[in-house]
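Have a look at the structure below before the remarks.
For this depiction, one protein chain was excluded, whereas all remaining protein chains were kept in their positions.
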Amino acid sequence: MAVLDQSSDSMSPAVRPTRTAGRLSLRRRATRAGWPLLFVAPFFVLFALFSLYPLGFSLWLSFRDWSLNGPARWIGLANYRALFHDSLFWQSMLNCALLFLVYVPLMTLLALVLAVLLNSRYVRLQGLWRTLLFLPYIMSGTVAAAFTFQLMLDRNAGYANKFLGFLGVSPVPWLDSTWWARISLGLLVMWAWLGYNMLIMLAGLQAIPPELAEAARVDGAGPIRIFARVTVPLLRPVIVFSVTLSIIGTFSLFTEPLLLTNGGPANATTTPVLQIWQNTFSFLRVGYSAAMSWIYFAVIVVLALTQYVLVSRRDRYLEARR
Amino acid sequence: MDGRHMLRRFGGRSAAAVAFVVALVVATGAGAAHRSTTLTIWCWTPTDDALKSADAGFTKAHPDISLNYVQIKPADVYQKLQLGAAAGSGFPDVSCLEDSHLAQFTKLGILADITKQAAPYKKQIQAYKWTQETVNGHIYAFPWDAGPMALFYRRSVFKQAHIQPTSIHTWNDFYKAGLKLKKLGIPIWLQSKAQNDARFFEDLLWQQGLGYVNAKGDVVLDKSPKILSTLEFMGKMWNAGLFGDLAEWTDPWYKAINDGKVATLPMAAWMGTFLKSWLAPKTSGDWGVVPLPSWTPHGAQTANDGGSSLAIMKSSSNAAAAWQYVQWHLGRADVQAHTYQQTDLFPSLESAWRSPYMRQPDPYYGGQKDRLLFEQLARKIPVAHVYSSDYEQMDSLMSAELQKYALGKETAQQALKNAANAIRSRTGRS
Partner (left out) sequence: MTFAVRRDHVARIAVYLVLAAISAFMVFPFVWMLVSSLKPFPEIFSGAHFLPEHWTLHNFASFFHQTNAARALWNSFYIATATTALSLFLCALGGYGFAKFRFPGRTLLFAFVIATLAVPFAAIVVPLFVMMRNTFHWVDTPWPLIVPSAANAFGIFFMRQYMLSIPDEILDAARVDGASEPRIFLRVVLPVCAPALISLGIIVFIASWNGFLWPLVVLPSPQHWTLPLVLRSLQGPPGRTPYDVLMAGSVVSTLPLVIGFLVFQRRLVSGIMAGTVKG
């Protein structure tokens, strides 16, 4: 058994191959016995039961008229046809797109810049800054955060306008105009997720060998040039990952618009999820909501795929040029 | 969890045991079972206060029935009832329902049919209420309060602006008074642009016998010149800067009412309960009530806003006790008069109007006998089709278009057309 003793360092190299082969066969035996499949099975069982089946069920429902009560009546494509003309639903999609433009570019850029700063030796107390910037993550998507922002952004009593008044800026109708409401919502989401995205970028940065930036510096490149020509291109996969998360996150907003603005004013901040929720639980149009869910799902998949294709095509292009 | 699920869970043996226990209970007499009746009642503030104000008498008369009030806000009540409908469980015995949402639930088929029990009360209660509680000749809820509307005005502000409240006969007079008040920097009424909930707009429609739909249930929002001019009237008030831009039921709104930064409240009788209890108790004596301005010189001087009913759930296993409860709280003139006195929820039970209390001056309204006024107004509430089984959707779709109109993003005509089309496509109405 001494051969198998882990702590024995003094084995001759000649023994090693046989030993490895023996162990490999053991692992193979475990594999053949189906252990790994058993280990990954819970995921697939739960996914099939609680995601795949609901997706199918939802498809089934989307061709029916059902109010949660009584039988579901087959109505063919009527839900989809009605949905096509449902300006409110498309408005909710548009809102997400607009909201995305309101905060995601700014948030991504900020996250990137902050990550670069915190990755450089330029800034001290990195741990402290990282903690402070990341802190709001623990309140992301919470009821408490939405109410706190509601109070802070109150046109009359909120501290946002008090602060602006202090700076000599006239009060802003944070929640009372369509665009300001979108901006307020964007602020809340950005507040919660900036630190998270910064961490993702920071992780990506730490995987980049420092020699690359060093070499550029030796070649006489300034910090901004290094950032634009070295850091950003190398970090592109991570940036794409972060933006993809932001797309899905923005289109999945629910708690924030429900509690901060209740989808208003004039539906400017209503989201697809709010529409699905409202149509199901307030209006009992379950089939219609199911159709909505499917369109919503399709849009997200298309967006994610589009981004993936664009990125990979660009990669191929760059590679060809290289 | 209801009994059905329990049976399934514990299987046959337990089912047999339960059957045995049930048999025992039946054998020892229904009285034993009766003694333990507990009614669960869903309601919200202020309806819970109103109902509880009559509980002492009820409990004395029915010592065998104990009451369990669950306070849930209306929006949640509706959601829970709808979700309950899917499983057939999770219902209370009795629930308070706003008249605006009543039709939604009569349609859902979860409310108990009380046609027989309610029959003796048909003539004692305002006719317009019954039309809301009735589907195909069957009654599914018992009428409680009505929402006769009037114009509450702030006495000191009117004095300051030299306006005679009785001089406001029409909405045009209201507009002119608004201009005078504007010079003092006080809005005549508060209507938020961005957060408008369309409720005031609905009130104005109701006053003219109009609504989202006609008697057949077809959408008429974009087909009536009167509805268009009603919306344009609101636009005119906004454009002239006569409406304060504050959302209803928010703290800035409460503050404006407290601080005399709004001259009138065109609202329903039930507003009194909010004003007196927590909204503006310190302004007592500084308010007065006159009829709502009318659209034409001899037009209706009131409308209905809100109002509520009590419904017994079909699923209730205590239906008899529940009926005792409803009958006591809503069907007795003495109880309803008392409730009105306590909470300003105006009874639709006409026999309650004979109470001497109706003729008492009310110190909150500067000693005015406002209840007599509300009684007169309540008798003349026009029949209108604002509420329906799709009210919530209609209101939500109209609110959004009204907000766009108020913010200058579309014309009144566009707003009504968009709202009407959205309602048609969402509700399948023509």
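Per-chain residue numbering starts at 1, and chain names A and B are given in the order in which the chains are listed.
The rule is simple: contacts are C-beta pairs under 8 Å (C-beta built on N, C-alpha and C of every residue); 3 or more make two chains touch, one makes a residue touch a chain.
Everything numeric here is computed off the predicted structure, so don't read it as measured data.
Chain A meets the missing chain through residues 4, 6, 22-24, 26-27, 30-31, 33, 35-40, 42-44, 46-47, 49-51, 53-55, 57-58, 61, 68, 110, 114, 117, 122-123, 129-145, 147-149, 151-152, 156-159, 162, 191, 194-196, 199-200, 202-204, 206-207, 238, 241, 248, 251-252, 254-255, 259, 272-273, 276-277, 280-281, 286, 289-290, 293-294, 296-297, 300-301, 304. Not every partner is drawn; the one left out touches chain B at residues 1, 5, 44-46, 70, 72-74, 76, 79-80, 83-84, 86-87, 90, 248-252, 254-255, 278-279.
As a working rule, only the chains that are shown with their structure count from here on.
Averaged C-alpha coordinates put the centre of chain A at 43 Å from the centre of chain B. Of all the residues in chain B, the ones that touch chain A in their complex are 78-79, 82-83, 85-86, 108-109, 192-195, 245, 251-252, 255, 390, 392-393, 396-397, 399-401, 403-404, 407, 409, 418, 422, 425-426. Those residues of chain A that touch chain B in the complex are listed here as 67-69, 82, 85-88, 154-157, 173, 175-178, 181, 264-267, 278, 281-285.
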